[in-house]
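Note that this complex is displayed minus one protein chain, with the remaining chains in position.
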Amino acid sequence: MNLGERFPQGVVRDERPGYSGWIVDSSLLPNVAQTLRREEGFDYLSSVTGVDYLPEDLFETVYHVYRTGGGPGEIIKVRTPRGRPVLPSLTSIYPGAEFQEREIWDLFGIQFDGHPDLRRILLWEGFSGHPLRKDWREPMYEEETKPFGARWPEGRRNGPPDRAFTRPADALAPGGWEADDDRALYAALENEAGGRPEALQTEFLMVNLGPQHPSTHGVFRVAALLDGETVVNLKPVMGYLHRCHEKIGERNTFPGNIPFTDRLDYLTSLSNNFGYVLAVETLMGIRPPERAEYLRVILAELTRIVSHLWSIGFLLNDLGAFFTPALYAIEERELVVDIFEAVTGSRMMCNFFRFGGLARDIDAGTVEAIRALVEERLPGKVDQLDAYLTGNEIVQARCAGVGILPREKALAYSAAGPVLRASGVPYDVRKAEPYSVYDRFEWDVACRGGCDVYDRYLVRMDEIRQSIRIIRQALRALPAGPVQTGKPQFQPRVPPGEAYGRVEGPKGELGFYVVSTGRPNPWRYHVRAPSFINLTGMAEMCRGGKVADVVAVLGSIDIILGETDR
Amino acid sequence: MGDLFTTVSNWLNGILAEAGIPPEAAEWIFAVGRAFLLGVSGLLLVVFLIWFERKVVARMQDRIGPNRVGPYGLFQTLADMLKLVLKEDMVPPQADKILFHLAPVLAVIGVVGLWAVIPLAATAYGVDLNVGVLYLAATGTLGTLGILMAGWSSRNKFALLGAFRTVAQLVSYSVPAMLAMLVPVMLSGTMSLAGIVAAQDGFWFGVAAPLAALVFLIASLAEVARAPFELLEAESEIVAGFHVEYSGIRFGMFFAAEFLHAFTIGALLAVLFLGGWRGPGAAEFPTLGALYFAAKSFAGYFLLVWVRATLPRIRIDQMLDFCWKVLTPAMIVLIGALVLVNRALAGTSMWVRNGALLGVNVLVAAGVISLLSRSQSQSHAGAHGRAPGKGAQPCALAGMGDEAEAAS
Partner (left out) sequence: MFHVLRIPRDLKVPRDDGRIFLLYRLSPDRIPRCGVIPFDFSPHNCYHTGHFLLEKSIMISDWGFIGIFFFLAIFFPIVPILTGVLLGPHKPGAVKNETYECGIRTRGPARIQFRASYYLYALVFLIFDIEAVFLFPWAVAHGQFPLYAAVEGVLFLFLIGAGLAYVWRKGSLSWR
C-alpha cells in the first residue's frame, strides 16, 4: 500500500540507503496508525522503538506493524527533535504499545501524550537521564565502543573517565536513600480500580507479589490490589534484572552481540541467536548455505522443545504441584541440552550461530543422537506428560476459564507466541512470514480458541509435537555441504541501513531491530522481547480472578526475566 | 506373657513398688512417664517422618533425596534441626507479641495432644477416653487456633491472607471430617477409640464404609493443610502464608507440627477405618499389633506423601465449594442411609450387614460422581472436550479466523 499517496502532506518514503518504510509527521501519526489498523488490516503492532540520531539531532521512533494473516509488514517512523521530544501515544489504537512506549520514555526520554500511565518501566523513578541517548554516559564510562582501550593487555587507561563516580554516603544505608517510584505506581493502581469496594465498608489490600517471591520466575514484581481474595487491579513491575542490554549491545561489535543474545532468554539461546543473525544477514545481504539453514531449524526447534517443557513443568509448579511435573519435564530437557552441549560445547549459552552460517559443523554421531531423541524418546515422553497432566481434574479446574484474554484483546495487546495462539489467532512468524527454510516443511500452527491458561498449556503441548515433526523432516532432508558462506570473519562489514529480523521464538515473536552506520558496532540494537510485551495484557487476564490465578497466569505467559528486563 | 508393653509396665510397677513408693505417687510417676514418653516419641518421630517424606518424594521425582548425613541421609533432619536452633530468633517488632509467641506452642500442643488417646496396640495407649472421638475433634482445633493466631499476630499481609484462608478452609473442612468420624462411632456404638478398634473385629470399617474413609482422608488432608489443600501456606501464592514472619526454630515448630499432624492423620485413618492394631495374631501378641498399627499408619502417611508429590493445589473457592457442596451433603446422605440400614439389619449376620453397608456406600459414591460430572460438564464446559488426544488437531493457518472468532 502506498501511504504516501494516502497522506500526501506529511508522509514520505524513507529514501535513505538501506532503509525502508515511511517517515510520518508526528501530528499525523494517530491518523496513519488508525488507517493501518482499521482499513488496511495491520492488526498487529510488533515493535516500537526509538533511535537516537545524534548527528542529525533527532529522535526517530520506529513502528513495525504486521497483518496476522501473514505477509510483509509496514514500517513507519516518526521524527521528533532531541530538544523537546513529544509524540502522540498510540495506546488507544494499539494498546500493545503501552509498555513499549513506557520503555522508550524510560530509555530515550521521549514523552507520549495521551499515554495512560507514563512512568519509567525498566529503571527506577529518580534515575538520572535516559541511557539509550547517545550522549548519556554512565559513571564508569570508558569509551563509546568496544574494544575498550582500558582493557587492552597493557592495562593502560586512556585518559581519565568523563565523570568521577561518587556514591552518596548514605546510598546503601537503611532508610537513607529510597527509590520513590512506588507512590506513582500505587496511585495508578488505585485510580484505575476506581474507588473502594461497596459492600460492608471493606477496604482493598495492597500486596506486592515479588520481587522476592517463589513463583515470579525471578525478580519480577506484581503490585496487586486485592478485595479479599479477588484481584481488583494489578500492575507488573519489572527491571530488577535490567542491565541496559541494548546500550551494551550498541557498544559491542556485531559478532560480539551473538553471545550477548544468549543472555536474553537464557533457556532459548539458539533462538535468540537466530533472530539477531537474521537481522544482520539481512543488512549484509547474505544467506547461509543449505546445510546451515537446516541445522538452524533443527536447533531452533530443539530450543522450542526445551523452553516449552520448562514452561509446562513450572506452570504446574506455580499451580502448586510439588516439583514432580517440573522434574519430569526437566529430565527430557536435560537430554536436549546434552545435545546442545555436543553440538555447541555449551549447555545453555550456546553462542553457535554466525553471520552466514554456523560456528561449526555437526558430526554424524550427533545427528544420530538427535534422530534417536526425536524419533524414539521424546514423542513417548510428551505423551506421558500429556497423559499425566492434561486430563487431571485439578489442572483443569485451575486452568480452564482462568486468565481469559479474548482474541481481540490478545491482538490489541500485541501478545505473541502461545499466548496469542491460545486466543484463537493462528499467527506464527514461521508461517506468516517464513524465514530460513521453514516453508519447506509440513507442519501445523498450534492454535486453540479457549483464550485461557489451559489452552496456553495445550498450545505448548501441541507445539512440542509440531517441533518434533519439523525436526524429523529436517533430519531426513539434511543436505551435506559447508555450514558457512565464505571464510569466517572476526569483523564482518555490515553496510549502513536498518533491518528487523524476527523469528518465532518459543515465547513468541522475537525481533531484533538493528541499525548500522557501516561501523563495526551497531548504531542501534533493539530487542523486541516477547516476555516483556506479553506482560502488557497481564492485568487484563488477572482482573476479577483470584490471587492464586495471578501466579497461574504468570506461569502461562511464561516469562524469562533475562529477556523481560534486558 | 508375650506382650512387651505389659511386661515393661509390670516390671516398672515392680521397681516402683520395691522402692517403697506409695501407690498414689507411683501412679503419678507412671502417668507422667507415659505422657512424656508418648509426647517425646511423637516429636522424635517427626525427625524420621521428614526424612521419609523427602526420600519418598525424591524417588517419585526420580531423584535420590538426602543421602549425605548419616546412613541413607537419615540424620539430615537432625542437621536441619540443629541449623534451625542456631538461627537467629526474630520477632518482628510490629507483631502482637503474646499471640506471636503462643502460636507455635499451640500448634504443637494441638497435634501432640491427639496422641494421648490413640491406641498404639491392644495394651498401649495414653488413655482410653470414652469420648475419644470428640476429644480428637476438639484438640485438633487447637492447632487451627495456633495457625490463625500466627497469621493474625504477624501483622503481615501474606500471613493475614493465610490466616483468613485458615478461617474459611480449616474450619469448613472440620464439618465433613466430623461427619466422617461419625460413621465408625455409629458402627461401633462407642466413642472410645479403643472400643472402635475392638469393634472392627471381623470387618474393618474402611471396608464396610469406604466412602466415609475417603471423605475422612480428604477432609483431614484439608485440615492438616497438606497438598493439594495447603492454601494457608501456599508457597507459590502467598510465599509462606501464616508463618511467613517466623524464623528459626519457631518456624521449625510449625513445620514439625505439620508433619506430625500428617502422620497422625495416617494413624487416625488406621484406627478409625483400617482396624487399628488389628491383624493376624495381634490379639494374642499385642506387640505384633503395634507393628500392624505402625504399618497401617505409615501406609496412610505414604498416601498423603504420594498425593503431595502428585497433585497441584486447588483454589480457595473451588476448595470451599468442594467441601460444602460435595463432601458435606454426601456425608449427610451417607450417614442417614447407613444408620437406617445398620439399624434395620441389626440382627443379621456380619456379612449381610457389612455387605449392605458397602452397597450403600457404593450407591452414594456413584450418585455423587454422576452429579459431579454432570455439573462439571455444565460449569466449565469444554475443558474435557479440549483435552487433546495423541492426534491433536491444531488448526491450519488458512481459514482459521472465523472459527477462532466463533470459539472465543
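We call the chains A and B, going by the order they appear; numbering starts again at 1 in every chain.
Criterion: a contact is a pair of C-beta atoms (placed from the backbone, for glycine too) under 8 Å apart; a residue touches a chain by one contact, two chains touch by 3 or more.
As the structure is a prediction and not an experimental result, all values here were calculated from the model.
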Residue among B:S297, B:N342 or B:N361 that touches the chain left out of view: B:N342
Contact with the hidden chain (one of A:L58, A:A184 or A:L205): A:L205
Residue numbers in chain B that touch the chain omitted from display: 1, 3, 5-6, 9-10, 13-14, 16-18, 20, 22-24, 26-28, 30-32, 34-36, 38-40, 43, 84-90, 92-94, 104-105, 107-109, 112-113, 116, 122-124, 126-130, 133-135, 137, 155-160, 164-165, 167-168, 171-172, 174-175, 178-179, 182, 185-186, 189-192, 239, 244-245, 248-250, 252-253, 286, 316-317, 320-321, 324-325, 328-329, 332-333, 335-336, 339-340, 342-344, 346
Contact set of chain A toward the excluded chain (per top definition): 174-175, 178, 182, 186, 197, 199-203, 205-213, 221, 227-230
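Criterion: only the chains that are shown with their structure count from here on.
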Complex contact set, residues of chain B against chain A: 57, 60-63, 157-158, 160-161, 164-165, 227-228, 230-231, 234-239, 308-318, 380, 382-384, 386-388, 390, 392, 394-397, 400-401, 403-408
Touch list for chain A against partner chain B, complex: 69-70, 205-207, 209, 213-215, 228-229, 316-324, 327-328, 331, 383, 386, 390-392, 394-401, 406-407, 423-426, 428, 431-432, 444-451, 454-455, 458-459, 461-462, 465-466, 546-551
